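One chain of protein is taken out of this complex; the other chains stay put.
Right after this comes chain A.
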Amino acid sequence: MMPYSVFALARQALTGHRSWPAAWRDPAPRARYQVIVIGGGGHGLATAYYLAKTYGITDVAVLEKAWLGGGNTGRNTAIVRSNYLLTANSRFYEHALKLWEGLSADLNFNVMFSQRGMVNIAHSNAEISALHRRGNAMRLNGVDAELLSRDDLGRLMPGLDLSAAARFPILGGLIQKRGGTARHDAVAWGYARAADARGVDIIQNCEVTGLRRDGDRVIGVETTRGPIAADKVAICVAGDSGRLAAMAGLRLPMESHVLQALVSEPVKPMLDVVAVSGALHVYINQSDKGELVMGGDIDGCNSYAQRGDPHVLDHVVESAAALFPAIRRLRMMRSWGGTVDMSMDGSPIITRLPLAGLYLNGGWCYGGFKGTPAAGTAMAHLVATDRPHPVADRFTLDRFDTGDLLDERGSGSSPWMH
């Protein structure tokens, strides 16, 4: 692998940038590997990278049914934060955030991590109290959090409607200054390039169609490019976890739902933090290209369609325009949907499955992208050692039988409520 640096850039400039090598190889699948990772999104590629880097396991293939990062890695709103309430979630996402802070250097690939600040906006006294509680919980868990007055919000976001005549008048907020955004495609590409450099085979256009088993052990996978044998198989497939688990005869405590997002046409810089209003169900930030990136809630019914209903986008746009009246005349440039695993308590699952040699990383709900580095770390640890990583040891599958749930939102066992 050619390291990316200012010297490499200068050297390539001399030849008109025509001799850059491919960032990763395009190998044909071999007959067997020590570990197969199913899913070439951020989580699968990160799992392969940390298996190679931390545990020295380089006999690894990442199987991707389409192209790298074409699922939820390329469909999220690129927000990174760790402002969680429950200790188990806080410690996991804070571990992820610390990895994000060094990720570009670690991968020798600029993931454009921008700690521009993550602001929660409150519209009622009850929400202010909830933000006090959340901020205190974050500080107790060693995560940065600061309460904001209305004047603070006005200085941070000059476009914010702080008037008493606003649709939902704003009373205050909470900021996590270390939160922000990252370039989501670059995360997939950076992990792919770094994993490939350590010997991992990244195989695209290779869909897993079945699991090969010998009694209660998994011994490989069937794919559209033929059978591949493996000692261990790690499932990292976001919204398709249920389908992969069904190949092993398992029913999971989760449903697949569609989550939509949209971008406006690009405009000059007007918003340099990530703004979220829980009451209005909207999150909004401005990309480096100038587009306003917005998202809201899932549509609310089971879906693998990767497209949703327009009334949900209406709600997102109405809410964003209520916060920032200046954006009312912007045109929407495009919208899209991704299939998310909504677990029954709103928290992820990183676990061994009853079939020996089979591991699952899923149930990420809204939180998959920001968790990418820690999910890869935890999954690699689990696959390599057969023991859960300390930052993810509460993300079990049997918590739904023991009652040890991680119900961050407190909305019970309805996946479409999380």
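The rule we apply is simple: a residue touches a chain if its C-beta (ideal position, glycine included) is under 8 Å from a C-beta of that chain, and two chains touch if they have at least 3 such contacts; residues count from 1.
Operating definition for what follows: contacts and distances are computed from a predicted model.
Chemist: Unshown chain, UniProt name, "Polysulfide reductase", "FtsX-like permease family protein", "Tripartite tricarboxylate transporter TctB family protein" or "Sarcosine oxidase subunit delta"?
Modeler: "Sarcosine oxidase subunit delta"
Chemist: Which listed residue (A:140, A:301 or A:333) would be found touching the missing chain in the intact complex?
Modeler: The missing chain is touched by A:301.
Chemist: Tell me which residue among A:253, A:290 or A:325 touches the hidden chain in the full complex.
Modeler: Spelled out, the listed residue whose C-beta touches the missing chain is A:253.
Chemist: Considering the complete complex, identify which of A:32, A:177, A:212 or A:243 is in touch with the unshown chain.
Modeler: A:243
Chemist: Quick one: say which of A:58, A:287 or A:413 touches the chain that got left out.
Modeler: A:413
Chemist: Suppose we count only contacts with the excluded chain; which residues of chain A make the list?
Modeler: For chain A, the residues touching the absent chain are 240, 242-243, 246, 251-256, 299-305, 309, 311, 344, 400-401, 413-414, 416.
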